[in-house]
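Below are the structure tokens for one structure; questions will follow.
Note that this complex is displayed minus one protein chain, with the remaining chains in position.
Coming up: chain A.
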Amino acid sequence: MRRRLHTRILGLSGRLLVGLILAFLVLPAFVVTLAAFNDRAILSFPPAGYSTRWFARALTYRDFRIGLWNSLVVTAWASTLALAVGTGFAIALKRYVFRLKGGLEGVLLSPLIVPHFTIGLGLLVLATGIGAARGFAVVVLTHVIVVLPFVIRSVYISLQNIDERLELAAASLGARPGRVLGTITLPLLAPGLFSGWLFAAILSFNEFTASLFVTGQATQTLPVAMYGYVREFADPTLAAVSVIYIAVTAALLTVANTFLGLGKVLNVEQGR
């Protein structure tokens, strides 16, 4: 009897712990979302009255509009370039044996270890040196460097899940290497490529630290514009932008899930 009570208490507290952890995961988004609807012109929680006027301000504020556009341009370029470059490197790492392979792998994954502000600072110094500072090219390059390791990982894992015998079978049936790539490898790799691109896009869209160094007034991305805003104002506009951010990212993931299944996109399940 006592033992049963014990197990019940243990079971209950276990569930409580899991519930608390999950609550903490969504807590920041929850607080910010509520704050965005605060009627008063101050970032506070809990809100005193409800209003959507901060959303209107967020969408019309000039710096945010420019920042959003810049972010979309930079993200599109950076994630696409990173996908192309990363796919090439992933195939090289997976399929070929060559000298200094370990070294190449280390270099390619090094942006994971190097702090983003170091990357930003380094590129800023370099770009100033060659007179290309604060241009879009430098911002895109910065983002490519930051997201490349994630693209390579994603594509590499997808490649690992392709049975090379499928390609051998295709070759034995008369398919030249180019046709094997087009009819077997790429179609089977497509979910991996898409997930790699999606990761890159989300990371790039959210990148702040490195961007702070390499962007200028004309090229500042949305996170940088938000940082600039919060240094001057303390009204809930920033919270409203955050909510828009969350909504856009969630929409992207939902689309991905609808067309491909989240498991595939996130490389969680790799059943064939």
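Throughout what follows, contacts are C-beta pairs under 8 Å (C-beta built on N, C-alpha and C of every residue); 3 or more make two chains touch, one makes a residue touch a chain; residues count from 1.
Rule of thumb we're sticking to: contacts and distances are computed from a predicted model.
Going by its UniProt record, the hidden chain of the complex is named "Spermidine/putrescine import ATP-binding protein PotA" among "Radical SAM core domain-containing protein", "Spermidine/putrescine import ATP-binding protein PotA", "Basic membrane protein A" or "5-oxoprolinase subunit PxpB". From the options A:A23, A:I42, A:A137 or A:L168, the residue with contact to the unseen chain in the full assembly is A:L168. From the options A:V155, A:I184 or A:L238, the residue with contact to the chain not on display is A:I184.
Where chain A meets the chain that is not shown, the touching residues are 163, 165-166, 168-177, 179, 183-184, 187-188, 272.
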